[in-house]
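With one protein chain withheld, the remaining protein chains of the complex are depicted in position.
Up next, subunit A:
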């Protein structure tokens, strides 16, 4: 019997196990779903390798940044540095944009010129368009000169582009400021409206209260009149009774009950 034929099955088994182990190690301790494991072909593995490289790079960056501890530098210096760096980045982006725009323009004009020189039907159309564009742009330039008295050198497109960029940025800033002002004014108007509403409700309350007071006063005068009448009536009755007693010539001082009555008649109970 050949010893290699005996070894082969065990070798194959070992190979299978090792590939399985490798896959498990790549997919993260075998926690992933079954279908994902089935998908782990070569392209996927390469993609994962790229991802791991990126993550490794980020972690290394953090480690390096952690070594040079930021506590040594005070915050203000860092802030200044950050603003400077941001300005640098912004400038770089702007110049990059401008350069790409200029390049694109040059390329497109080159292509256009090449097309025009072909002298076909298309080229005539293009030429007509070009002449129209030049007329329009000359008109626009003359208007801008008249407006802002800015003299742009002819043919320097990069300057124009950067100036347009700056104009656009300043316009965006202006519109932002104006929008903020608008919202401020709207808020003030809303506050004023609310204040006016409050004042109107107060006025309403006040009017209600005054009308109530008037009602109470009128009832009071009526009550006073009635009271006056009753008082007069009472005094008349008292006087009549007193005169009756005096006219009957009874000695009212002797009888205590009668004396009390006469003394009581002397004073008015209402006043």
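In this text, a contact is a pair of C-beta atoms (placed from the backbone, for glycine too) under 8 Å apart; a residue touches a chain by one contact, two chains touch by 3 or more; residues count from 1.
Note that contacts and distances are computed from a predicted model.
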Protein name, per the UniProt record, of whichever chain is missing from view ("Phosphatidylinositol glycan, class T", "Centromere protein M", "Ubiquitin-like protein 5" or "Mitochondrial import inner membrane translocase subunit") = "Centromere protein M"
Hey, which of A:179, A:202 or A:230 is the one touching the hidden chain?
-> A:179
Full-complex touch with the removed chain, picking from A:55, A:164 or A:218, is A:55
Based on the whole complex, identify which of A:18, A:86 or A:164 touches the chain you can't see.
-> A:86
Extract the touching residues of subunit A with respect to the undisplayed chain.
-> 26-28, 32, 47-48, 50-55, 57-59, 61-62, 86, 89-90, 93, 169, 172-173, 179-180, 183
